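Take a look at this one; I'll ask things after.
Every protein chain except one is present and positioned as in the full complex.
And now, chain A:
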């Protein structure tokens, strides 16, 4: 699909640039989540503040995506899969920006969780983060390759992240009851888990858009499911 070139080559260049921006945004958001979790586990506050400041780059990329998409719509009047891709790109950029915000949010909590070594459930978070970032990683590949099947597999994995969240929630609540002095830190960890759970949700939303861009069908229409 979409392998043939447009007669107007500048159109292909615009679409290529749009995809490039999305890839860069996605790559940065994914790396930010990984780095934020790393900073959290190592209690590395300087890495954490770097992640917070680097989030502005993701915001800038989002506005670049919007401007380019508007220009493409105005100048190229895209149709069919081109149109779907441009619309999906705008929406995906918005979602990735949110994923970047979650990374920033996790990073901001790093200095607030000082006694983390005492909070044993923290060991569950990196595995949850891995699954969530893998979803982000895969969904961006699916967008780049217009791969509807890969997008569907990302959606299926959202359950895993949800299960992680439920299990971490229960563990943390139990831990808080047993160690009331750690409630402050444990609550922060709970928010971190919630942020990761949202990252999984957002990756799922992106996957639905990728599926639409690739096939022209809304997943909601097919299965009656809610993202």
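Note that contacts are C-beta pairs under 8 Å (C-beta built on N, C-alpha and C of every residue); 3 or more make two chains touch, one makes a residue touch a chain; residues count from 1.
The criterion applied here is as follows: contacts and distances are computed from a predicted model.
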Hidden chain of the complex, named as in its UniProt record, picked from "Iron-containing alcohol dehydrogenase", "Gfo/Idh/MocA family oxidoreductase", "Probable septum site-determining protein MinC" or "Phosphate ABC transporter ATP-binding protein PstB": "Phosphate ABC transporter ATP-binding protein PstB"
Selected from A:16, A:184 or A:216 as touching the chain missing from the view: A:216
Where the missing chain touches chain A, by residue: 4-8, 11, 76-84, 216-217
